[in-house]
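Below: one structure in structure tokens.
Right after this comes chain A.
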Amino acid sequence: MAQNSRKPGYELVKGFFKENPVLVQLLGICSVLAVSNTVVNSISMGVSVLFVLFFSSLVIGLIKDLIPNEVRIPAYIVVIATFVTVADLFLKAKFPDISKALGAYIPLIVVNCIILARQEAFTKKNKLLPSILDAIGMGTGYIITILLMGIIREILGFGSIFGVKIFGSWFKPILVMILPPGAFLTLAMLIGFMNFITRKSEEKKL
Partner candidate 1 sequence: MAKSTFKGGVHPPYCKYTTGKGIEKLPVPATLYVPLSQHTGKPAKPLVKRGDEVKKGQKIADADGYISACIHAPTSGKVRTIIDHPHPVLLMSDFAIVIEPDGKDEWFEEPLERVNWQESSPEEIVNAVKEAGVVGLGGAAFPTHVKISPPKDKSIDTVIINGAECEPFLTADDRILQERAKDVLWGAFLIKRAVGASRVFIAVEDNKPLAIGKVSDVIKEFPSFELKVVKTKYPEGAEKQLIKALTDREVPRGGLPMDVNCLVQNVQTAVAIYEAVRFGKPLIERVLTLSGDGARGAGNYLVRIGTRFLDVVEMTGDMSDDVIKVINGGPMMGISQYTLEVPVIKGTSGILLFTQKTARRFEEYTCIRCSKCVDVCPMGLLPLMLVDYIKAGRFTEAKEKYGLSDCMECGCCAFVCPSKINHVQWVKFGKQELRRSS
Partner candidate 2 sequence: MRPLIIFVAAAITNNFILTYFLGLCPFLGVSARVSSAIGMGFAATFVMTMTAIITNLVDHLILRPLHLEFLQMIVFIFVIAVLVQFVEMVIKKTSPSLYKALGIFLPLITTNCIVLGLALLGAMRNYNLIENTFFGFGAGVGFTIALLLISGIREELEVRDVPKALKGAPITLIIAGLMAFAFMGFSGIISLQ
């Protein structure tokens, strides 16, 4: 494990599962809960996060040596906020429906803990290439999680995927899945499941 961390490939994949930002590091939970009620919303949100994460890491990776340590957080945030504004304006112009559905949660990507936390925990200490790989990995991990949530919640809550009904008329949607409690419980189960698997694999290792 310790040796692996130096390989660039590892920086990319670790975010998918092993260090999944949402399920393992418990970052960015707010947006995962809030906009994962359908698959389309989930994908839009996920891609936006990936976009912002990638460019923020890129820019911050480039300029990190110039920023004094004391004001780094405000500086990071300005960079992040810039890209979020871009993403927000883009969505508003090209996909007004989705932009409406995601509401304030796109601007709130700025404060999505994932992005700032990655800058603080990784980009700050590492070289540019690993940082970018890390950003892509974490962003993908976020997409995986939010997509999973979206799929589960849409299937159970609406009986559909991408808005297409997949069950016959016999299926009765469990509406609660698309409400706040459903979001909390689904995510709790995913994290619990993740913990369970991690514990099991650790036990095996010993």
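The rule we apply is simple: contacts are C-beta pairs under 8 Å (C-beta built on N, C-alpha and C of every residue); 3 or more make two chains touch, one makes a residue touch a chain; residues count from 1.
Selection criteria: all candidates are chains of the complex that A comes from, given by their letters.
What you are looking at is a predicted structure, and each value in this text was computed from that prediction instead of being measured.
In the assembled complex, chain A touches candidate 2, while the other choices in 1 or 2 stay out of touch.
Interface residues of chain A, counted against candidate 2 in their complex, comprise 26-27, 29-31, 33-34, 73-74, 77-78, 81-82, 84-85, 88-89, 104, 107-108, 110-113, 116-117, 179-185, 187-189, 191-193, 195-196, 199.
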